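Only one protein chain is missing from this complex, and each of the others stays in its spot.
Moving on to chain A:
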Amino acid sequence: MGVWRRLSRPPPRFSSVAAAASRPFGKAPSPGCTERVGERVALRPPSPSQLSASLLRGQGLQVPSGTARRRRLQLPTGRSRGPRPRGGSSQAAPRAAPSTSGSSRGPASFERLWRAGNPAPAAAAAAAPAGTMASASAAAGAPAPPPPPPPSLPSLPGPGNARSPASLERDRLWRVLGWRIATSVVWSVLLLPVCTGAFVFFSSLDVLHPVQWVSDALHDLYGSCVLSSLLLLSALVIVISVFNIEFYTVVPSIPCSRLALIGKIVHPQQVMHSLVHSAMGMLMAWCAAVMTKDRYHVLAVPCTDADSLESKAARACLNEHHLFLLLAGAFMGYSYSLLYFVNNMNYLPFPIIQQYKFLRFRRALPLLLRHSAVESLYLLRNFCFLYYFLGYIPKAWVSTAMDLQKDEKQPPLDSLSGLFDLSLLYHVWLCGVFLLVTWYTTWVLFRIYATEAHAFPVQPMFTGDVEECLPRVLNDNTPLIIKYLALQDLMLLSQYSPSRRQEVFSLSQPGGHPHNWVAISRECLALLNDLTQRLVMYQEAAATNGRVKPPSSPVEPKKPIVMEEETAFQTPKASLMPKALMPSLVKASLFSPKFASPDTLNPVCSPYGDSVSNRAVGIVDIKSPRHEGPQSLQSPQLTRRGPRLWTSLTDPQSNGPRSPHASPPPIRREAQHKGRGPPWKLCLWLQNKQEQVKSFLAKRVLIVYFFSKHPEASIQAVFSDAQMHIWALEGLSHLVAASFTEDRFGVVQTTLPTILSTLLTLQEAVDKHFKLPHVSSRPPRISGSLVDTSYKTLRFALRASLKTAIYRITTTFGEHLNSLVGFK
């Protein structure tokens, strides 16, 4: 369970929206830019009116299509003309800085990528000897501008800021989940006698004498050994529940390579989990053996050897059947633990429809029984193999440790004849089924109780309840499960509960501020923006060399910028204004490598080109802005470029003859190259070596086997927490759609442009993502089994709900979207 550290707060947006609202038609803020209005507009994603019109015309939702895309691609050439005040650059740079310190709880590669964000420029500076102009400017640029104090959040009314966050979290977790977990444990303990009864009944199976069988089973049920082992079993079930509670997660961890999978298994926590589970499995098997009686009852039995005359009664022999059963229990416990992690069974999938708990349990029950029976069969087979080859070790160990003799009359169980004992196999199988059923029942009950919807109050009844209300829970650093439950509740209330929606749209009593709506929408939008960034970064990583890797150098300088433009709560295209203020020279040098004609700079454009030269040029063209001073930090255009070059292969307009700056830039870059010759040679050499080592390693089969990333897995990892975003999308879009009739004060209207921009930006990123290579566009088939694999298909669900959300808003508002201020 990781802690969700939120990104740095974007600057206050509502003021800007309000400012925009005061201006009719959202005029350009800076007078110098008025003539560029048309261009800026063209940069934005297709307006909702276009969208709704296209929907009504029966056309699909394709954001980067048609005219919109073409206009966007034309942009840089057009923008390099005209006056550009410098004011915007200094404004954007500090905003970029805090984002490097913020971290998203993404897949591991991205976290590494984030962390690498700061050292990278420093390393570049170190590589360059001092003295040249370039390194001087690099030294000036490398220490990132000090992160400004994070903009203060518009805090919610009420106290609570002073309390220690950890205790608060625990408190909240316990209040929301405590009773549920307790109830689930109680239920699984209560169901234990039923399982035990069934086990006793089936273990004394005697087909030939049914009457005797039933009467024996009934008699056994009241025996003292069954009752006492029930106590032990209850304790075991409680321990299992504790493990379930400790190890559950709402975000599945998806190992991207085989090495990661192995690392996951040998993680100390999980080794501990496995060991405890095998011990508990052994205890379960012991209970089963005690309840079965017969020949499995005890470990030491009097020898049946008639030959050993001397003190026949005193000699105790090893009961191998008992040992076999115990070891089988331990093996099954261990396998359970192993499969628990390999199959991500600690992941809590939320149900697709709300149902009562009993119905969910009843639905899961047949699956559970079947799964346990089949699984036990497989485990029994594996254990038989294991025991056949290695069984002599524990046998010898136990018999020496306890001074037990080997019974010569009985055939040894690690032989074929000994193993082919149907009664033994049946009992071991039954013991396995018993073990798995009790453990899975506990697990299923925990899952059902933990994922049940919880209704958070929207507005606090009393001042003390502020911590519990929905906007607060969403905005605070809560445990992820609470955040999930809160988002689920948001989705449910936005769909089904008009009265609670009314509370969301309400104004605060003194002051008349829509605190609830502001807090809720801000959090949802922050989530969505975060996902957009992650996708853009992923695409860039994929675009640099065609597959995902933690990019060592070329991508880092971009990240802060991406962060900046996304957290600025605008679409990247809408936030182009500061870039338009860049001096044209910087501009030209910045964009030239990418936008020159494809022939001259082919290696840059082809991601699979000759790797060394490609890399070298890649470094040059991205590092160079870094060396030009702080103002070159803002090159979001570059960040937008990367994936576009990759996906939309050649747009004739983007690098066609329309750009007047297409020819000079290469020369300028040449000059820059000359200016800082030695460091770049060194860098090239280093890169060269690195590539050589890499290619050497890549040829070793074993290393490739362990390190090669499964593309599907890394994509799944990007979307592993997409359930949150799906709920945020659904909740937000339903609230906006409901606001059309229910929002009396118009609180939603102020945020509507932002919401639409965010959704459309995300849509663009998602669309691009699905066009990447290695991305399957169809969900894999899921067999209806107990093991839930729904996390593998979350990205498809996200794509569908994103489209639906956009359509929901556009169809509800229809042509009224045209009158939205700030979004045209």
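For this structure, a couple of remarks:
Just so it is clear, contacts are C-beta pairs under 8 Å (C-beta built on N, C-alpha and C of every residue); 3 or more make two chains touch, one makes a residue touch a chain; residues count from 1.
Simple rule for what comes next: contacts and distances are computed from a predicted model.
Per its UniProt record, the hidden chain corresponds to "Aladin" from the list "Trafficking protein particle complex subunit", "Aladin", "Ribosome biogenesis regulatory protein" or "Radial spoke head protein 9 homolog". Of the listed residues A:S234, A:S399 or A:Q495, the one in contact with the hidden chain in the full complex is A:Q495.
The chain omitted from view is touched by exactly one of A:I181, A:C303, A:C683 or A:L794, namely A:L794.
On the side of chain A, the interface with the absent chain consists of residues 25, 27, 37-38, 41-42, 47, 49-50, 52-53, 55-62, 65, 67, 351-356, 359, 362-363, 492, 495-499, 730, 734, 778-779, 781-782, 784, 790, 793-794, 796-797, 799-801, 803-804, 807-808, 811, 814-815, 818, 824, using the contact rule stated above.
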